[in-house]
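The structure follows.
Here the complex is missing a single protein chain, while all its other protein chains stay put.
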């Protein structure tokens, strides 16, 4: 996780720039693609706005990288040509507003999030991101497994079993367990 | 979408016929397959009934093709050898009864459906069908993305993010955006 | 609905002020109430911050009043002594950010929200607020009922039946139907 | 339960008639009530249609009374002035189409429905109707409690506990247990 | 909360005894009530078994009282004449097995549970029990409110708003805030 902390701060600036460049580039591609592409491309360009000088965005982006690491960046990246403003809101509200709040430490916040996503049972990709995030902010693998086991009580065994499968994938990816 | 409108009307008749022929054909296959196959095949044959001269079915089938296009037909097709009556009900009730009602235009109906499927978060295949359907009945790509972004408020960011992924797949398939 | 538009703009200023006054007043009450009350009161006071000069809050508060009318204000009011920042976020993100966006008209946005809340089936108070909101921004009673009926397809009959009960309460309150 | 079986068959005819009379009566009331009431009343009148000579409706109504008894009739009754067509569909599709199917006995169907409504956890009124229905079609109180206990495995203990509360209310109402 | 800790240990023994006495007493009442009552009463009696000398039950009962206090006991009490075995399982599995595990402290466990119940949004009574429980095991009111606010990100604003209402009721009951 430390290596993530040290990621050059340029990645943020790069994102901010690429958000602006994106439209130009994709415009180039899409202009050949006909009318509907062009219009959606233009709209997508207009969505990616207001990030320079936006304190919530800057704070959120730093927090996102601290907590979610690369996985979080990939989520935002994947939204660029479909719903860049959803990416911006994901940075601003959850990370710029909520995870930046005082009153609850980051480890407790990730315990809450892993519990919620396990229980809701319909957000497998996000659960994996937050099992990673929980490890990033100091949860042990054992604690994550305890949360998941506990959710069998509140959301039933299928929810817990599926979350255990998600944890297995993350733990293998991070070398915590072998396959 | 226009091309879908022009699909030869035979596809409906073909479906009605194939529903009857299906049993015969699959009977031929399955009779070699042993006892349990035979019995389920017979049952499946009995399920596919009452579609000729059934006004709700006819109206629903036309409406399904108008709204969902090929994607809708594939859903019905895929049910043929497992639960053909569920296919028939899917035509009769949602399309023959509900989408054929006055009182709300088709575009508004698809806005409602995309919102619902995004929020429920456990129906990815149907969400893709209805993102296509929303485009078919006049929603712009931008409007669909707006609905999805808005659902972050009511169903949370994971639901919105997963719906954005679904929209991305549909938009790429239709050439609205590039990969 | 117009009458709501004309509500003196003081109600916003009043809210902003009362947010600050609240702590003082409740501090007065709660100081007699012992340690834990005091500490939570202090925290609640700290939560209600940053609303003066906050463009998203101002825009959101106006939008909230436009769409939800008094019902929306009551929601925010009810949060004052428990989670004022959740009230502030409710104004800033859904109303200041999302409902203030271009790209989808308010009527379509409320169609989406009524559909979502009907389908999720676990947010009866919010469903009533948004049935009111839908009427406020131009949906007819008939259109709202159509959305609810349609949700029987996607979320099942119980969800639709419970939403019809919610609509009945709202329609009676507004004199659209008799008891 | 037997007493329900013997309910005069007039109740169905009465419903069919009252559906037509309803509009006239409520029209009389509502005409004094101003424009929006009038229009919704007219719409509601138009909704209640096509029940005479509708085989699915007739079959469904008989099935509804057989299974749900008075509780089912009250559900339909309560929809009359808000969404009469949702009432009609509730009779036609679930009862006229589904519960009238061969292939699964009514007791097994109610076991499935009690399990589903317990697990979904957001349909308390319908759960009570179907705990009654399960008793009506031959489930014992013990069997119903077994289903509810079993759902703790799949949907968690809160869902099971809330369903047990619903069963307690129904069992007290029917004199199966004392308060 | 301290007063709960000091509750005479008899309450457990009392429960164990009353579980046995219950059948006799309720049998006396119910025998006058007719056949079905009698049979369900007998079954309920048979359900309440195997608690003496059951280590998981004893450990769970102590843990339930430690965590949930009176609210937990009331849940079990309310199940006595409807599903006593569900009460026994609630003691044995969640409290005797899960909350008695090493590997995650009780405060973190309640953070997880409050997050889960807030997000699922269909378990209001249990959410109130566990907001109380969270306070009992060392969460501050502020921390609970932080969890609830955070859930707006994952489960949407309605879920968070409804949980804030539940917290308000609990905080008023405990004198943490005034009405």
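Order of writing sets the chain letters: A, B, C, D and E. Residues in each chain are counted from 1.
One rule holds in what follows: contacts are C-beta pairs under 8 Å (C-beta built on N, C-alpha and C of every residue); 3 or more make two chains touch, one makes a residue touch a chain.
The structure presented is a predicted model; accordingly, all values stated were derived computationally and were not measured.
Participant: Please provide the labels of all shown chains that the missing chain touches.
Facilitator: Per the touch rule above, the missing chain touches A, B, C, D, E.
Participant: Of C:40, C:89, C:154 or C:171, which sits in contact with the chain we cannot see?
Facilitator: Residue touching the chain left out of view: C:154.
Participant: Touching the hidden chain in the full complex, which residues of chain E are there? Just list them.
Facilitator: Touching the missing chain: residues 43, 85, 89, 93, 97, 101, 103.
Participant: Counting contacts across the full complex, list the positions on chain D that touch the omitted chain.
Facilitator: Where chain D meets the chain not shown: residues 93-94, 98-99, 101, 103-104, 108-109, 111-120, 123, 126, 142-143, 145-147, 149-155.
Participant: Can you list where chain B touches the absent chain?
Facilitator: 26, 29-30, 33-34, 36-37, 39-41, 43-44, 75, 78-79, 81-83, 85-86, 89-90, 93-94, 117, 120-123, 125-126
Rule of thumb we're sticking to: only the chains that are shown with their structure count from here on.
Participant: Quick one: which chains contact chain A and chain E both?
Facilitator: B, C, D
Participant: Common contacts of chain A and chain D?
Facilitator: Expected: B, C, E.
Participant: Can you figure out the chain closest to the middle, judged by Cα centres?
Facilitator: Per-chain C-alpha centroids compared to the overall one single out C.
Participant: Counting only Cα atoms for the centres, state how far chain B is from chain D in Å.
Facilitator: Each chain reduced to its C-alpha mean, chain B and chain D end up 28 Å apart.
Participant: With centres defined as the mean C-alpha position, give me the chain A-chain B separation in Å.
Facilitator: Roughly 32 Å separates the two chain centres.
Participant: Hunt down the residues of chain D that sit against at least two other chains at once, touch-wise.
Facilitator: Only 43, 85, 89, 93, 120-122, 152, 157-159 qualify.
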